[in-house]
Structure formats: structure tokens, C-alpha cells
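Attaching a single structure in C-alpha cells format; questions to follow.
The complex appears here minus one protein chain, its other protein chains still in place.
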Amino acid sequence: MSVKEAEVLEHGTSLAHPAHEEILGEQFETLEQQNNAYLIGMWAFIVQEVLFLGAIFAAYGIYRLKYLHEFTLAHKELDWVVGGINTLVLLASSYTMARAVRAAMQNKHGRQILYLGFTLFFAGIFMFNKYIEYSKKYEHHLIPGWGYDAHAIVEHGEKKKILEPLPDGNYKIKLETEKTVTPEEFKQRTQLFLGFYFILTGLHGLHVLVGMIAIGVLMVRAYIDYKKRKPVADYMPVEMVGLYWHFVDIVWIFIYPLLYLIGR
Amino acid sequence: MATQTIAHGEQQRVNYLNWKTTVASWLFTYDHKRIGILYLVSITIFFLLGGIAAALIRMELATPKGDLLTSDVYNKMFTIHGVLMIFFFLVPSIPAVFGNFVLPMMIGARDVAFPRLNLLSWYFFMVGALLATIALVKGGIDTGWTFYTPYSSSFAKGEVSLAIVGVFLAGFSSIFTGINFLVTIHKMRAPGMTWFRLPLFVWAMYATSLIQVLGTPVVAITLLLVAVERSLRIGIFDPNLGGDPILYQHLFWFYSHPAVYIMILPGMGVISEVISAFSKKRVFGYHFVAFASLAIAIIGFLVWGHHMFSTGQSIYASILFSFLTFLVAIPSAIKTFNWMATIWKGRVHWEAPMIYALGFMGLFVIGGLTGLYLAAMATNVHLTDTYFIVAHFHYVMVGGAIMAYLAALHFWWPKMTGRMYPQSWAKLSALLVFVGFNLTFFPQFILGYMGMPRRYHSYPEEWAALNLLSSAGASVLGIGYLLPAIYLVWSLKYGRVVTERNPWGARGLEWELVDTPPDPHNFERTPIVTRPAYDYGHPEEPTGIIPKPRPVVVGGKDG
Partner (left out) sequence: MAEHTAHHTEGHEHHVVPIRVYTWTLIGLLILLIVTVAAGFIPMPVWLGTVVALAIAAFKTSLVMAFFMHVKFSGKLVWLFAAAGFFWLVIMIIFAYADYITRPWEPVPGF
């Protein structure tokens, strides 16, 4: 490349607009570069999240193949209505989050706080429902490693005529195919299902909780920006939390059918 | 920056080492160069600890009887050695030390994209390392570095959960570093620094970061599942409770095989830099070497099943994994041949980094070729869990990765510290490492072929001679590793002061445009890159230039 081209290139790297200065990190040349870096960084973080949580889905799938009968019975203990309401709530929260990001991009602080508030509200409903679900599991002694007991699953299975106790004490499970298991095996494998349920929804819930904290911080930030009447606020934090929030939503989009629904 | 420009010509120029000197200025620094030094100091400690464990292992194995260590202590000792060396030395070694130190300079950036995340990842590393060290010392664990279930679950002794938390945190440190470098390479390149002008070290770091981001989360969650299994007694991996231990190995090796490439790929990047700098020649087949890095990273993900040929893995899956394992040899061979072609008809300068780099090539070739024996399913069954495996991966990881690490250390040491170490001592230590390494590990190939299993503290008499040879070699190797520690530290105070930017006459922004030691902001202003990397054919043309300041900019931004 000639020096002339280099000159052109130099002028290509325009320095920050004065109004951008206080939100521009020292290591960046332009706000555009900074925003792009944060955007790609967030996506890279989501990539690692996909693999992090995806590996549990992969393990769950392998055991579901292996213990289809036991898993199908155990999954009927999950309340698909509450799960459905939670899906609804999370989808709605994703919508309000998208609107909050839009407001942030337009520098409309009031609207941004409003939509972040909606998102937080929906997230609260989600967590409340989770609490109801978890406490029900506790009542039925379905928490792995915590006085776990498969009696509730056996009873419900008998009622639905899927499970039949044999005279020798074993259980016969009747789905498309039949399978006979000992009570001990039945206990272990249904416990394994509930283990996956608690690991997946627990880690997901943890992500929701982190997201709620982040949204709270964003609301405070937006309020401060609003008070200061900042001409150009940095919308990237909102956009990044938005991406994170939508990703948490996507995780639930997979948890709901795979754990609550299939084989109903 | 204006004040620094004034101080530029003076003797006590402001640099990243002396512009602030308090302890807090180091512990809370966002400067990628200082964070690199933090990593350098911390991993040296773990290298020393892991090395002491290795020394004890070799002392035990010097005689056939299990007399020095009981079998239980021996198990704990090789676990300490493996966990510390892999998770707390090799994985962060070149990426975290030299990736941090030189990568932003190589691409003409002031810093990495996320300096605070960079510091955070060092803290994650330190806390993880602390927890793991506590677990290893207090009670110890005997699972081996792989944490295989059920050794780590139903039959576990000691503080497995604590060690797992430590490795988990170190894993996230590695993920954060990977994310940071990916974004840095994508978004922080100086104007004119196109993808095919990047130094090959940057390409290697890009491939490494991909593995870190795509692979590490899987091992993190797998270890978390082991911890859950241990605390709740649910059978995720425990066959007694309905689990499948082979699933653990699938998930573990999905990361841990590519992790081998986390260790060796940056090393290959270093070798490309060093070979080219000391042959005064552009790396032969630049594009091939660059894409070979990516190919190794990608194919390397698809070969993990070769660690499981002798488990209950389906033979059909094994065939697939075996075939793909042979494929991964191709890009590695491309690199090796291209380095050789780079030296060919180059003006070779026999400085210490070059000796280390040549040592790397010799040892890596042996390590790589013996890998093919292990990729073949039939020989694999015979050689699994013998000293052949031990020798093979030490040739790659110690002979390869640590040789490259030392080459990098000697190559960039003057840039990092502004001091030169004594060349003759450095060359001697390179030679000692090479000879000592071969004495230690070549006998282990023979032992393994004869069937000596790994992970036992005693063995039959007929293997005594070769084992003694191996232990003797280990002491030579140990001296070879201790020497650099001594003369490098010595050079900090007594070494020749280096003030010129480019003591080796190498190409690259970090040599041509960055002061020695570097300015806190690396460059006066963001450079403009005008030449491809390694342009040794045009010595009069600089790789990049610092543009003249535009009047509006100065003072407005830095004043």
C-alpha cells in the first residue's frame, strides 16, 4: 500500500464526536468501534452459554433415550400449565425488553425505564411460579438427594394406568412398548429425571436472577442519565442485557417442550 | 500521552513498568502488558509446584520398589502434577502471558477490547488456582487430572469438589480471555492491518480463542455435574445409580482434547514468529500456516473419541474418530514442513530463541508422529494407559508447548523488561532441556511398548534400567528449567540494558514501532499498517507507520 492510501485510511478513522467522549473507552478509536466490540463480545459470551447449557441438554437427551419409560412417567409430575404460563410470561418479557432497547437507542429515558420495569415485573412472575413449582416438588418428596421418594410418581402412574405394580414388587411401565423395572431402579431413574429438571431450571433461574439484577442496574443508570439530561447516553449496556435476556428466553423455549411437554 | 511524548528522548522514559510502581497499581491494572506479567509470575509458581511433584514421581520411579511414596501418596502426587501443570500452567501459559503481552501490539491496538474483563479473568484464575491448590494439599485427590468418574464420584477420596470448583473458575478465566482475544482480533486491528497481514501468532491465538470459547464451557458444566452428582447422589455418571461413566468421558474430552490444541497452537504461533525472525525470511506458505491453525482448531474438536477406544464406546464411533484423528495430522505436518522451508536458504541467526524453536520442532515431530500410533485403533488398545501415552503427550505438551513457551520468553524478554539475558547461558539451557527431555521421555516410549502401565508406584525389575535412565534424564531436564529462572531473574538487575526498539532485527509492529520497554499505551498514536507481516525482503520499508498528529486531535483528547 502506498503512503497515499495510508493517508486515506487515516482519515477513515475519524476520532470521537465530542459528545461521545465520556462514554468512549480509552482503548477505542471511535464509538462505532466500541459498540461493535461490545456487541461481538456479548455474542461470543452467548456462544459459550449455548455450549455451557447445551451440554446438559445433550446429557438429558442421552438418558431420555436410555430410560424413556421412567423419564416419561416422571415428567408427568411437572405442571405443564404453570410451565406454559411461564413461557408466556418470558416471551412477553422478551418483547418488553426489545422495546426497552429500542427506547434506549432513541435516547428516550422515561420509556426505557417503563419497559425495563415491565420486564422486571414479568421476570418476577416467572420466579414466583418457579417458587410454587419447586415447593410442590418439595411437598411430594421429589427433590433429588433430599429425602427423594418416587411414591407420588408411582401413584400417579397407577391412576393413569401406565404403571402396574407386579406381584414380585417390580413395576411394569406401559407406553408404546413395555418395560419392567425394580422399585430401586425406578427410584434412581426418576430421580435422575428430576435431577436434570432441577439442574436445568435451576441454572436457568439463576440466569433469570442475574438478568433481573442487571435490569435493576440499568433502570438506575437510565434514571441518572434522565436526571442529568445527557444528550447522548450509551445504549450498549441496554442492548447487551437485552441480548442476554433474549438468550435466557431461548433456553426456556427449549426447556419447556423437552421437559414439560413431549410424551404428555 | 502528551507528557510521555515530551519524556520520549530522555533517559528515564515513561514505560509501562515505571509509570506507576505501587502494588495496587499492579493488582488493579487494566494494562494488557501488566496483566501478562501478572500471569507470568503466577503461572511460574504453579510450574514450580507441578515440577516438584514431577520430581517426586521420578524419584519414586528410579527404583522398582515403591519405597519413597506409598501408592496412595503417589496417586495424589501425579494428580497434583497433572492438575497444576495442565489447568494452571499450560492452558494459560502462552495465551495468557504472551497473548496478553504482545497480541494488542502486534495488531496495532492500545489494549485488548475489554481491559476490565481481562483483569477479572486473572482474578478468576488466581481464586481457582488457590482453591485447587488448597484441595490438592489439604487431603489431596487421587483422581488424576481427568477427574474420571467414578474415581471422582463414588470412589473419591479427599477434596474433589473443592478442586472441581477451582478448575471451574480457571475454566471461566480461560473463556473470558478467549472472548477478549476474539473481539480484539476482530475489532481492534489498526487501519491497514488486514487479515492476511496479521502475524501468524495472531492467527494461532484466534484459533486458540475459538477453542477456549467453544470447548471450555462444556468441561465447566461437566465438572459442575460431577459436583452435583457428588452432593445429591443422583446417577448422572455413576453406573450404580443408573448413570453412564462414558458420557462423562465424552463431555470431558470434547473440551480436553481440543485443550491440547489450546496448549500447542499458541506455541506453533510463537515458532512461526521466531523461525521467521531468526531466518530473516518470510514464513513459507503464510496462508497455509494461517489456515492450518484454524483447521487444527476445527478438526481437533472432532477427534475426542480416540481417548475412549478401550472403553465401552461403540466400535463404529471409534472408526469415525480414528479416521478424523489421522486427518488432524495433516495441518500439523503442513506447519512443520513450512517452518523447515522457512529456514531453508534463510540467513539463520543462532540466538537462544531460535535454539528453543528448533528444539520445539524436533520434539513436536516425535510427539506428533507417535500420536498416529495412538490414533490407529489396534495399536491404541495395546498402548492405552501405558508409558507410551505418557511419553507421547509429554513430547507434545512439554517438548512442544513448554519449548515454545521458553522460546517466546527468550524472544520477547528484552521487549518486556528492557534487559538482555546472557546468550551463552540461554543456549546452554536450551541444549540441556532438549537433551534432558529426550533422556527422560524416550525410554518411556520403549517402556510403554513393553507394557509398563502408567499410574503405579512400583514395577517389575526388568524395567529398572530404562526407568533409571528416565529419572536421570529428568534431573538434567530439571537443571535445564532452573537455569532460565536464575539467569532471567539475574538479568533483571544485571543484564545488558536494551534501549533499542528492535534488538533482534525482527519485523512486526511490536518490534518496529513500540519502545523497549513499551509505553503504557504501546504506540504514540494508532499506527497505520503498510506492509504484510514478515516482510524481510524489503528491509527499507517499515511494516507500519505512526501517522502525524492532526492538530485538532492532540490535547483535545489527551490534554
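As written, the chains take the letters A and B, and residue 1 is the first residue of each chain.
Basically, contacts are C-beta pairs under 8 Å (C-beta built on N, C-alpha and C of every residue); 3 or more make two chains touch, one makes a residue touch a chain.
Treat the numbers as computed from the prediction; the structure is a model and nothing was measured.
For the chain missing from the display, the contacting residue among B:Phe301, B:Tyr356, B:Phe437 or B:Trp463 is B:Phe301, taking the whole complex into account.
Only one residue in the set B:Arg58, B:Lys76, B:Arg233 or B:His250 touches the chain that does not appear here, and it is B:His250. Check A:Leu88, A:Ile132 or A:Val217 against the missing chain and you find that the one touching it is A:Leu88. From the options A:Arg99, A:Lys137 or A:Arg221, the residue with contact to the unseen chain in the full assembly is A:Arg99. Think of the hidden chain as still there; on chain B it touches residues 186-187, 214, 218, 246-247, 250-251, 254, 301-302, 304-305, 312-317, 320-321. The missing chain lies against chain A, touching residues 32, 35-36, 39-40, 43-44, 46-51, 54-55, 57-58, 61-62, 65-66, 68, 80, 84, 87-88, 91-92, 94-95, 97-99, 102, 105-106, 175-176, 242-243, 246-247, 249-250, 253-254, 256-258, 260-264.
Everything that follows uses one rule, which is that only the chains that are shown with their structure count from here on.
Of all residues in chain A, only 1, 3, 6, 9-10, 12-13, 15-16, 21, 25-27, 29, 33, 36-37, 40-41, 44-45, 47-49, 51-53, 55-56, 58-59, 62-63, 66-67, 144-146, 185, 188-189, 191-192, 195, 199 touch chain B in the complex they form.
The touching residues of chain B, when paired with chain A in their complex, are 109-115, 117, 175, 178-180, 182-183, 186-188, 191-192, 213-218, 220-222, 225, 228, 231-236, 241-244, 247, 251, 254, 526, 528, 530-531, 545, 547, 553, 557.
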